[in-house]
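With one protein chain held back, the other chains of the complex are shown just where they sit.
Letters A, B and C name the chains as they come in the text, with residue numbers starting at 1 for each one.
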Amino acid sequence: MRTSRRGFVAGASAFAVLGTKSAFAQKKYDDGATDKEIKLGHTGPYSGPASSYGQIGKTIEAFFKSVNEAGGVNGRKINFITRDDGYSPPKMVELVRQLVEQDKVLCLFNTLGTPTNTAIHRYMNQKKVPQLYVATGASKWGKPKEFPWTMGFQPDYHTEGVVYAKHILANVKDAKIGVLMQNDDYGKDYYEGFRDGLGKETGKIVKHVTFEVTDPTVDSQVIQLKDSGANVFFNIATPKAAAQAIRKSADIGWKPAQYLNNVSASVGSVMKPAGLENSQGIITAQYLKDPTDKQWENTDDFKAWVAWMDKWMPGANKADANHVFGYAVSNLMLETLKKCGDTLTRENVMKQAANFQKYKLPLLLPGITINTSPTDYYPIQSVQLARFKGETWDLFGDVMSAEGS
Amino acid sequence: MAASSKKWVLGIIVLAVLVPLLQPVFPDVVSNYRLFLVSTMIIAAIAVLGLNLLTGFNGQFSLGHGAFYAVGAYTAAILMDKLNVPYWATIPAAAIVCFIVGYLFGLPALKLEGHYLALATFALALAVPQILKYKWLEGLTGGVQGIVLMKPEVPFGLPLSEDQWLYYFCLLVMIVLFWGAANLLNSRSGRAMMAIRDQYMAADTMGIDTALYKTVTFGISAAYTGIAGALSACAIAFVAPDSFGIFLSIKFLIGLVVGGIGSLLGSVLGGIFYVLVDNSAQSLTQFIRNDLGLPFDLSAYTVFGVLLIAIIYLMPMGIAGGLYMAYRKLRGARA
Amino acid sequence: MAALLEVSGLKAFYGQTQSLYDVGFEIPMGGITTLLGANGAGKTTTLRAICNMVRTDGTIRFDGKNIRGMATEEIVRQRIAHVPEGRGTFTTLTVDENLRIAAYTRKDKQGVKDELERVFVYFPRLKERIQQQAGTLSGGEQQMLAIARALMLKPRLMLLDEPSFGLAPLIVLEIFRILRRINEEEKVSILLVEQNAALALDLATHAYVLETGKVVMSGPSDVVKNDENVRKSYLGY
Partner (left out) sequence: MEQLLQQFASGLANGAIYACVALALVMIYVSTDHINFAQGEMAMFSTYISWQLMSWGMSFWVAFILTVMISFAMGVLIERLILRPLHNAPVLSIIVVFIGLLAIFNSMAGAFWSYLIKEFPSPFPKSEFGIAGVIGAHQLGVVLVTLIVLGLLFVFFRYTPLGLAMRAAAQNPQMARLVGVRVDWMLALGWGLAASVGAVAGIMVAHIVYLEPNMMGGILLYAFASALVGGISNPAGAVAGGFIVGILENMVAYAGNQIEKATGVYIIGNGEKLTVALIIVIFVLTVRPAGLFGRVVVRRV
């Protein structure tokens, strides 16, 4: 591959300088780590059309504040630097270079978006700065051979698409599938996974329609899907469009078997707005606990999360699944840093990130754990199917694990 | 006046050439990141200049220059990706492609004025990302995933960093383009362009072929902005439809207005501002939140909006206009 | 006879350039006064200055009250009607709307109705065209509409800027006849700016001559008419 020579030289020399400085202290540091603090870099879309995901960054910020309050990690405070990328790849490049070269962060953590992370993918690997637990489900983040400094977090969209396809093949007779897809990276990943899952049966997709994020409604698309005679509906849309599609199909009397991508599986921001009566029976795949789902109310990790939210993010909407996501992924980062001990080098951060066995992360569904290795850069690879019933998701079947795609 | 301003320009250019060489002396001040940031400012300045040629000097309105920027960027990216054309050769190619696109777009635009032209260009800016994703072009454009490129390498074994080289390359392109624009504006054609802006009817009766001038200006303007797009493709080493949303065009417009409409210097200032305002809004927000301890959750986007309004308040004619007024006041006070 | 409008030390500026230097005159109650002068002498500017449509300095007293610096719309509410040059009508509004908008400041509905009837007595032609858009009227009709609209304000003072501009001589005569009637019957004082000095001097009782932003001569119109300089410069004989 074309990964660089220059990047290697730069990284090595920086290492040499720092290495001599702290040689006799038994502690090892790269840029961004000292006896007192650890610098983490982050970007998120606080403005622009994707700004609802800005909540993740805010959760992480609050999380590390709470960690610092409690004494930090191995005696070091976390300096969490977050910036607004507006979901724009060029802006991302600029900000990330600033984080890496000016602010000199130890690593990037949970930067959000597929196109944005793609723009810095090669740069991070040239600079050998960890790009950890990125907030996107594209499958390209788990390729340790080509990109050893980049790791994903959530189950990738591709895998999820495969899971739905398998379920349809096994359960729906004479499936005629209609797909609604957001016309971007994320939609495409799902769709391709779905097609792969269907294998030879891709002919079962009778209609595939797309929409743009700027489209005010997806009514016209749903009408086309109904008209195609489909009896299965795979809904690859972000919350707003997903809810619109569910409601519209009910409005025009189209009653297919519905599959909804996990991105929009929030009860509070999709199922309720779409109308609970319209949402019955929809199937999705889950890996995190839905904050509006009453069945988790008495589990320990969920109670801890609620208490944490009350204290550190008072006034924030607990129905927003982004808070769950941010909290869970922050816990993973925290654990990674803890495991690093006093060896806070970028290499060690990557090594520890790639060394989780059956780690129980708070707020993951029962039975789902974090598993990584130097050859497996997909921390979460399991999902469980759930069917919407009443006001909550009803998990069914086994936890399904797909081998990395 | 003209001679002294020439001296100034030369001085600034010499300074701009020398600054990166100070890197070994002040590694933290003249860092690679800062040079990269200045390169993005230069790129923005070129794009704003393109818009300025059209709006500031020819009186045609555009809310869609992001489209030409995108076309330039993709032209460069596709040539590098598919045909292995060296990056520097993609610049003239992008210019030609964008000139043609701009010229063709200028033809129907002739019939449209003011708000209607704004709509037409706006539509263009909306359409381009969709066209880039169009099914039959995916093979070429990479569809939603875009194209990942290599950054330009330092030629001839020069002892420069990648960012230093990129900076020099952008600077060179900018000097050539600004020089070209200055000469164009000083020529007969340039005066005709401005006559069309100021007195449309009069220009028509003076025997100026207004249709030709307007369409050619559209072409040149598009070419300038397209070159900026191509440079950005080189600098960012990645193009994707998400990079060219409608807000890009709006940012160019902000750069144009805040820098100074109808001023070459204004285009440079606009380019700098365009890059800085985002960053300064973010640092300002952080400052207000952390240091002033505001209990309210202030977003950088709010600060950005307030900054924009404040600048128009202080300098309704843009920074260049504001500087000019300040200069006149100073001289007036002395006289 | 008391002066309705007293102007003294009036200066006016367009941006940085000054176009009136120390203009002073008085308009008697009930009379017709005319301002004469070459192009660019500042006649139009003087009218505009009275209505605060340019930046001014000096004093302007209307009925004993200083109105300089008041907003245009407030000055109009003192019942000073300004008929600007180039016939100021709202071209996209109908004749009826043009007249009704002038009564916008008035509260008495019945008064407005009566006013409308009276205006049509002076300008019967407008009644025929009441639903037409003002922009479709002929030049003379538009001028009549402009004057009619000024009348709807029930003005005490009417400022007229070049009412004869670009109109056929017969129409001009008709308009001037009407102006005289208005002056007499409605007791409206008139300040008239006019290129056609002969016509203006015939109509007016008093005249002032402006040159480059200053009053250079004034007096009853008979006297001014017979002044040699005036005859040479403005009357052409």
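Brief remarks on what is shown
Just so it is clear, a residue touches a chain if its C-beta (ideal position, glycine included) is under 8 Å from a C-beta of that chain, and two chains touch if they have at least 3 such contacts.
Here the structure is a predicted model, which means the values were calculated and not measured.
Here the chain not displayed is in touch, across the complete complex, with A, B, C. When the whole complex is considered, the residue among A:T43, A:N183 or A:Q352 that touches the unshown chain is A:N183. The omitted chain makes contact with just one of the residues A:F63, A:F211, A:F233 or A:F356: A:F211. Across A:G72, A:P148 or A:G268, the residue that sits in touch with the chain not pictured is A:G268.
In the full complex, the hidden chain is touched by chain C at residues 51, 53, 71-73, 76-77, 81-82, 84, 88-93, 97, 100-102, 104-105, 149, 153. In the full complex, the hidden chain is touched by chain A at residues 47, 49, 51-52, 54-55, 183, 209-217, 219-221, 223-224, 226-227, 239-240, 243-244, 251-253, 268-270, 272-273, 316-317, 319-320.
Touch with the hidden chain on the side of chain B covers residues 55, 108, 111-113, 115-116, 118-120, 122-123, 126-127, 130-131, 133-136, 201, 246, 250, 253-254, 256-258, 261, 296-299, 301-302, 304-309, 312-313, 316-318.
The criterion applied here is as follows: only the chains that are shown with their structure count from here on.
On a Cα centroid basis, the chain most remote from chain A in this structure is C.
Geometrically, the chain at the heart of the complex, using CA-atom means, is B. Distance between chain B and chain C, defined via averaged C-alpha coordinates, is recorded as 53 Å. Computed from the mean C-alpha positions, the centre of chain A lies at a distance of 75 Å from the centre of chain C.
For chain B, no residue reaches two or more other chains under the stated contact definition. Counting only residues that touch two or more partner chains, chain A has none. Touching chain B in their complex are the following residues of chain A: 2, 6, 46-48, 51, 58, 83-84, 86-91, 93-94, 97-98, 101-102, 115-116, 118-119, 121-123, 183-185, 187-188, 212, 214. Interface of chain B with chain A (complex): residues 31-34, 36-37, 40, 126, 130, 133, 143-146, 148, 150, 162, 232, 236-238, 240-243, 245, 247, 275, 278, 282, 297, 299-301, 304.
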